[in-house]
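Let me begin by presenting the structure, written as structure tokens, before commenting on it.
With one protein chain held back, the other chains of the complex are shown just where they sit.
Going by the order they are written in, the chains are A and B; count residues from 1 in each one.
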Amino acid sequence: MRKIIAFLFVLPFFGLAQNNSGEIHGDFDLSLQTYNEDESIGALAADEVILNNAYFNLLYTKGKFTVGVRYESYLNALKDFDPRYNGNGIPYRFAQYNNDGLEITAGSFYEQFGSGLILRSYEEKTLGIDNAMDGIRLRYSPISGVYLKTFIGRERKFFEYSKGIVRGADGEVNINDILKLTTKTKAILGGSVVSRFQNATNPNFNIPENVSAFAGRMNIISGGLNWYSEYACKINDPIGSLTENNYANGSAITSNLTYSQKGIGISLEAHRVDNMVFRADRDAVGKDLLLNYIPSISKQHAYTLVSLYPYATQPNGEAGFQIDLFYKLEKGNWIGGKYGTKLDVNFSRINALNGGPSYLSDDINHEPMLVSLKGEALYYQDFNVEITRKINRKVKIVVVLAKQSYNKDVVQQQTGYGIIESDIAVLDLTYKIKKGHSIRVELQELKTEQDDGDWSMGLAEYTISPHWFFAIQDLYNWGNKNPDKQLHYFNADVGYIKGANRFTIGYGKKREGIFCVGGVCKTVPSSNGLTLSISSSF
Amino acid sequence: MRKQILTFLVVLLTTTFSFSQNARELPNIEVKTLKGDAFNISELNNDGSPIVISFWATWCKPCKKELNNISEVYEDWQEGTGVKLVAISIDDTRSMSKVAPYINSSDWEYEVYLDPNKDLCRLLGVSTVPHTFLLNGKKEIVWQHRGYVEGDEDELYNKIVELVK
Partner (left out) sequence: MKNLLNLLLIVAFFGACDIVEEPFATNGGTPVDTSSPTTFIKKILVEDYSGHTCSNCPNAARELDALIDIYGEKIVPITIHVGKTYARPFHISQAPKYQYDFRTETGKSWDNLFQITNLGLPKGMINRIGVPNSTHGAEVTNWNSIVQSVASDEPDFGITISSYINGNAGSVDVNIKVLNDIQGDFNLVLCLTEDSIINWQKDVEAFPNVDVEFYIHKHVFRTSINSAWGEALQASSIYNPDEEIDKSYIINLDNLEQYNIDYSLNTLELGNGNAGGWNKNNMYVVAFIYDNTTFEIEQVEEAHLITP
């Protein structure tokens, strides 16, 4: 295997003899942090004093041929990353060839079938998620409007690979293209199958060695309307315990309907998930070796206090919906103001399945109700309004108001906290001092009677285009019922950006919390120290 | 492990010194349009005028700021230089369906595409957003910039103007 890779790397040199039209590109990222002991916030020092993550991506393309390599280094990994990211090496390397519509990839690759409900192999570096597949993948479009993909491989787990072998196939058909229709309405249909093979030698149970999941999707587009639906199901996937196994099937259904025209956009989304965790290794737990991706049906917030209690999808069972309204109030009148005002309204609500999820039920034929919103345990609710308005040539403001309910027991797998109700307000003001110089001020407030109580946050950011930014911020837990815990989390950052190079240095305290992207979360321990980050693309 | 590192270093050293860097072209990969069709990014066309490609996401504040600020002067830019701005959203399934409604309510006149699993991002070295590229009339990438602060659009416009001189 190694010889083949070495050969693939040598191949480009033969091309050099003929014409040197190959290209090398890449990107680089280094994050370094020092950890000091800070008893007040519960921050622990690091024995190594400095912890750092780094990676270096290198891509070579020549005509239809591409080769890529990534070197990753964790010596040792930052505290908010999984400590199994340890050491350094090349966990990602691939060779790809594109020939008359047939694309062949050998080595590491990322892939998504449909919306990811059945398969999504992706990377999210800030979360430490990288479940690239390692194997062979083929993508082919035999005629215009038909797209086929198949692959076989093992999934990445830190610097190793899963025990299970995963294979999958996906087909998508654009009905209008193949039938040569020119109607206003378009339809796209798709179907996927993914299966895992893993040896089982369980003396107490009959564990299936091949476990499959199937999915079907459709997308109908007509003018400003867009309707997407996907259904996925997984056939018996017991974990292989000696004492207790769940043979129930799993299923998930997601649907979204959006309408947009000039000045207004509406989005309605709903999903219902039941026992749909699918992994490349039946023994894995937590975030290890996940094969599919079920995003949380709540808004991804950008402001700190609005995302203090972020929701994570409960793949074992939940039902939820979300409504978004994007509206532009026309300029000219007192509501819209001189330049127009943008209004974004969002509401989402997720609760438990009626009767509980399949995996907890002793009855294998238990099927939780398809839709049941009233009276079920609330997991999360979020109602928020974001108003963006340019006041005059120098001033722009953004105001966010939110009301959230967060079931800490369920989302963080704890007991005794209950549902945390919070009200949040944010004011974000940008003032242009002169050409190229501007200052941005953020004031945020969170009020709650539970958990840690009220929080305030203040941020001031001074930017000098095109190279510099300076920021200071403070997060203050003034409402904590325990006077010893009424802490300040103060931070200062300086950054220099030139073209595709970015350098930032920061110093301060970080709050212990949860950081989520897309509904997948990681816990971040509290820390006190210096942060240095360097990134570049070439 | 050592062999892998050695191979990597050999590739790095020899290829860096062996090849003359030609201007970078757009890779041959497909992104999605807002109507669900596949679109090969190398087929982007602006009839010999410059193209700006900006990677953004609906949850990225500076990205939205950049694209909003440029939309205020976009007409002037187009008249002066013929430039076209292509906005590529990296929103994944969680927020991908909201891209079209968001754009329409923002009155953006850009060409918009979707790259939900970051396939195009990986080929262009985009790891964070916003990340903006400038292509000349021959569709070669001649300049790129990470991040956005108020006023960066002026630097971008200066670079565009240099191309059409």
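Heads up, the rule we're going with is that a residue touches a chain if its C-beta (ideal position, glycine included) is under 8 Å from a C-beta of that chain, and two chains touch if they have at least 3 such contacts.
Source: prediction; values computed, not measured.
*Asks:* Of the chains you can see, which ones touch the chain that is left out?
*Replies:* The chain that is not shown touches these displayed chains: A.
*Asks:* For the chain left out of this view, which of A:N99, A:T182, A:N333 or A:T415 touches it?
*Replies:* Considering the complete complex, A:T415 is the one touching the chain left out.
*Asks:* Decide which residue listed in A:A45, A:I239 or A:I391 touches the omitted chain of the complex.
*Replies:* Going through A:A45, A:I239 or A:I391 one by one, A:I239 is the residue touching the chain not shown.
*Asks:* Using the definition of touch stated at the top, determine which of A:E48, A:E209, A:E330 or A:D423 touches the missing chain.
*Replies:* Of these options, the touching residue for the absent chain is A:E209.
*Asks:* Among A:R167, A:K338, A:H437 or A:H488, exactly one should touch the missing chain; which is it?
*Replies:* Going through A:R167, A:K338, A:H437 or A:H488 one by one, A:R167 is the residue touching the chain not shown.
*Asks:* Hey, which of A:S195, A:N354, A:S405 or A:Q486 is the one touching the hidden chain?
*Replies:* Of all options in A:S195, A:N354, A:S405 or A:Q486, contact with the hidden chain holds for A:S195.
*Asks:* Taking the full complex into account, what residues of subunit A touch the chain not shown?
*Replies:* 83-84, 86, 142, 148, 150, 158, 160, 167-169, 193-195, 197, 201-212, 214, 235-236, 238-245, 247, 282-286, 360, 364, 413, 415
Everything below uses one rule, namely that only the chains that are shown with their structure count from here on.
*Asks:* How big is the gap, in whole Å, between where the Cα atoms of subunit A centre and where those of subunit B centre?
*Replies:* 21
*Asks:* Help me check something: in the complex, which residues belonging to subunit A touch subunit B?
*Replies:* Going by the criterion above, the answer is residues 2, 5-6, 9, 12-13, 16, 20-27, 29, 57-61, 64, 66, 68-69, 71, 89-90, 98, 110-112, 115-116, 120, 122-123, 125, 147, 174, 186, 188, 219, 221, 224, 226, 228, 256, 258-267, 269, 293, 295-296, 300-302, 324, 326-328, 342, 344, 430, 432, 435-438, 440, 463-466, 468-469, 495, 497, 499-502, 518-519, 535, 537-538.
*Asks:* Would you pull the subunit B residues touching subunit A in the complex into a rising list?
*Replies:* Contacts found on subunit B: 1, 3-5, 7-8, 10-12, 14-16, 18-22, 24-25, 27-28, 34-38, 58-61, 92-95, 97-98, 100-107, 116-119, 122-128, 131, 143-147, 149-152, 154-155.
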